[in-house]
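Data first, discussion second: the structure below is written as structure tokens.
Of the protein chains in this complex, all but one are displayed in their positions.
Per-chain numbering from 1; labels A, B and C assigned in written order.
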Amino acid sequence: MDKVKIGILGLGRIGKIHLGNLAGKIEGAEVVAVVNPSEEGQDFARKFNVPFVSSDANVIFDNEDLDAVLICSPNDTHADYVTRAAQSKKAVFCEKPLDLSLSKVKEIIEVTQKHNVPLMVAFNQRFDINFSKIKSLVKNGKVGDLRTIKITSRDPAPPPIGYIKSSGGLFLDMTIHDFDMARHIADSEVIEVFAKGSNLVDPAIGEAGDIDTGYVVLSFENGATALIENSRQAAYGYDQRLEVFGSKGMAQANNNFKDTHLLFDEKGVHGSRPLDFFMDRYIDSYLHEMNAFIQALTQGTEPPVNGIDGLKATAIAIAANKSMEENRPVKMTEILDV
Amino acid sequence: MDKVKIGILGLGRIGKIHLGNLAGKIEGAEVVAVVNPSEEGQDFARKFNVPFVSSDANVIFDNEDLDAVLICSPNDTHADYVTRAAQSKKAVFCEKPLDLSLSKVKEIIEVTQKHNVPLMVAFNQRFDINFSKIKSLVKNGKVGDLRTIKITSRDPAPPPIGYIKSSGGLFLDMTIHDFDMARHIADSEVIEVFAKGSNLVDPAIGEAGDIDTGYVVLSFENGATALIENSRQAAYGYDQRLEVFGSKGMAQANNNFKDTHLLFDEKGVHGSRPLDFFMDRYIDSYLHEMNAFIQALTQGTEPPVNGIDGLKATAIAIAANKSMEENRPVKMTEILDV
Amino acid sequence: MDKVKIGILGLGRIGKIHLGNLAGKIEGAEVVAVVNPSEEGQDFARKFNVPFVSSDANVIFDNEDLDAVLICSPNDTHADYVTRAAQSKKAVFCEKPLDLSLSKVKEIIEVTQKHNVPLMVAFNQRFDINFSKIKSLVKNGKVGDLRTIKITSRDPAPPPIGYIKSSGGLFLDMTIHDFDMARHIADSEVIEVFAKGSNLVDPAIGEAGDIDTGYVVLSFENGATALIENSRQAAYGYDQRLEVFGSKGMAQANNNFKDTHLLFDEKGVHGSRPLDFFMDRYIDSYLHEMNAFIQALTQGTEPPVNGIDGLKATAIAIAANKSMEENRPVKMTEILDV
Partner (left out) sequence: MDKVKIGILGLGRIGKIHLGNLAGKIEGAEVVAVVNPSEEGQDFARKFNVPFVSSDANVIFDNEDLDAVLICSPNDTHADYVTRAAQSKKAVFCEKPLDLSLSKVKEIIEVTQKHNVPLMVAFNQRFDINFSKIKSLVKNGKVGDLRTIKITSRDPAPPPIGYIKSSGGLFLDMTIHDFDMARHIADSEVIEVFAKGSNLVDPAIGEAGDIDTGYVVLSFENGATALIENSRQAAYGYDQRLEVFGSKGMAQANNNFKDTHLLFDEKGVHGSRPLDFFMDRYIDSYLHEMNAFIQALTQGTEPPVNGIDGLKATAIAIAANKSMEENRPVKMTEILDV
């Protein structure tokens, strides 16, 4: 493969980031086609001299020159687009979630396996420089045998109620990143899930049938336990922390702050808030993630986050929902027979 | 009351700290009698010019001049000594736990109420300067409405197996401090407890029927949730942290370190370990705790940590044990009808 | 002015950064011409669809459509290029130093004044987010009346000896950024300079007639004092710190680190090194700097760092050299009659 020829489906916030990275910062790939329903997205693509810009997805699926498709369109299109990409023999990079339904996720995996196309699921947080440092410390034995993984993830502010209604709920929409991260760090499978949820941030979220504050205890096969805490709102900004404790020590990834200043005055010492916006906080992770995808394609290796990873994270989220509803620990075997 | 006249029962590590504080650093109190079985403890007391030093507890209970008794003797003597102190009309300061049995704890509370003597339970961590700062921030509304309380408590190394066997288990021996702290911070009562435990540090602990790693989720009446994590061993030292998250922000109490140095070299930046030993870490808390007891006595106010606090923490620990055994959330009403 | 039309002279490391920023991240400007002697730089420009790409500087000076010129070519071309830009009525953005000779710097200022073209000197560190936060705290009175400014600037490794030989020496090449920063923060003029220098890093630097370690004490008209320390080498990476102390408090800007991880193990706590490379550390400052230049042009305001700023910083560096040679404090009036 000379240069990986890429088509992008959907040029919203994330699609634009991928396009920008592929155009200016990543060697070995070129964006050949972009499909987006609105003119605004199409104009954006034209600024990068993308040869084919259209509102018709067939421009991508029918283009035999394309090697890979990035699926950055709305969640409910993912399953269909992955299937069509697989059928047209293109490698797939799909934003999370593959689907909210476990059976559809399984179908997605099957179709990509049947057509033998690589599938990468975009859990970008794995590629955050802080979290990947923790992963490498764990992998290199610096914390010893794993005991406890703690993940804190608090958004600066809740998304619109409309978004929440179609999100699948906190565990499938937000915690799913943490489920994947916990599996990634633990390097082991979850055997039991216990979850609690509360509606403390905004009554409207509760009225929409969702929670805004979640707590999950994951028990892993290897004996480790993960404690995950989520909130849809944090007054002081975006809070994204990871702590791993083991027999030899503890590794922590802390937040990124707006600047490094400290002001000492009569009242004490003061510093800036963490970076607020997920695009600021995780901007580099998208670049590292896309590099990893392109590298896997050019080297013919398995993508670092695959369909099974997507399936497992979804299944854990579904187990968490069941645990919360029934107020009891749920075995993963109740959810998934893999 | 002129000067509070105090008798101390038991001059082990903690008893010696209390004696030293009362002798040199606390106004308004004097230690008149010390009872300890061994010569070593008695000699220690004599260096402080304590008038009555003996191995016979009656020297304290029969002394009508004494206003208060500190019970720092082995755990299985607490209930009996509190009863005798109450009967002889002395105020009681008792090391934790009051007792490992809920019914005995209730009896202790009843006898002190019947004889109308103040009872303070020595949850010293409430008086740690870091944790009391967090309490005051919460009380003053700085974190807003409470959502999440996180407590990390990891010991540098496990106690001897002999100690563990008679300790009542991790939740009653170690986590009990955190149960009290969570209640103290939440200013609300626990309604449900979910607990998991593992044996990851030393197989001998498991063989002794105990866990060395514990996780507890506490649900409070006011909607807050506490996540507690305990370990009997941490390679990097004594780890004692508290985090409180609410609608207006987050407050954290971090560890105290051996010194403030940082070394920057080719590999990165390096600092010292946290203070290892609980006596170093919490040394000031014992002084503040004793001051609070003496102040309550001289001002005729209720001691800041009372028998009910001891009862509740014990009951939560018992609920945690039940939850762990039965692998389900346990309602506090199953344990305690208060 | 519709869109500021820009020509860039020199497409080395810095020129490329400016081109990338202007092409992708800055509104209100477009790069119309790029001049660079080598094919490599010209090819880079072509990737951004720059209309005129040449090795001939006249392509810029003769182009009447151009509004502004960025001078990113070698130091010894600056004076000539500024002059030609002024004569052809283009606004000038010039990398530091304007020139190593005070008289030539004065000529540069005069020619831009005579032709009434704006001149901005590229002291990019003023636009670093950490340092500009400190400036704004000072400006807003948060540290009160200024007393002390401390600047630490240590490079990860010395430049090649060839570079050092034509650099003008440590004070004119490296400390000049700190002289400008000190003036910027103090908002006052230097009246006296005392400087010491040592050759501790590499004997070859001393043999080349330069120092690699420098210390400067600046006395300001407003009573403040600045202490500056420079080193050409730091084993732990690029160290760029600023501290401002005044009657109401102290503000510090600390380094940016590679990541936020902390590893706690038996030996203590460990974190990553600071960002090593000036392009990583200061990458955002170039964007903010260019935005400020474009904004000044479009709004018709004075550029935030002008020729006088370039002159003053150069004069302080010359005073520092004189002070070091004669081992005595040197009055600025000995150097500059402004």
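Criterion: a contact is a pair of C-beta atoms (placed from the backbone, for glycine too) under 8 Å apart; a residue touches a chain by one contact, two chains touch by 3 or more.
Treat the numbers as computed from the prediction; the structure is a model and nothing was measured.
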Problem set entry | For the chain not depicted, the shown chains it touches | A, B, C
Seminar exercise, completed: Touch with the missing chain holds, among B:S103, B:N116 or B:T260, for B:T260
Seminar exercise, completed: Among listed residues A:D265, A:D284 or A:E334, the absent chain is touched only by A:D265
Seminar exercise, completed: From C:K150, C:K258 or C:K322, the answer for touching the chain not displayed is C:K150
Seminar exercise, completed: Had the left-out chain been drawn, it would touch chain A at residues 235-237, 239, 257, 264-274
Exercise. Can you list where chain B touches the absent chain?
Worked result: 20, 24, 49, 129-130, 133-134, 137, 142-143, 248-256, 258-266, 272
Seminar exercise, completed: Touching the unshown chain, chain C contributes residues 144-145, 147-148, 150, 154, 194, 196, 198, 200-201, 213, 215, 217, 219, 223, 225, 227, 229, 231, 233-236, 239, 245, 247-250, 327-329
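Throughout what follows, only the chains that are shown with their structure count from here on.
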For this session: Report the chain closest to the protein's overall CA mean, measuring from each chain's own CA mean.
Result: A
Exercise. From the centre of chain B, which chain's CA centre is farthest?
Worked result: C
Exercise. Same or different for chain A and chain B, where same means more than half of the interface numbers show up on both copies?
Worked result: same
Problem set entry | Computed distance of Cα centres, chain C from chain A, in Å | 40
Exercise. Listing for chain C: what residues touch at least two other chains?
Worked result: 264-266, 272
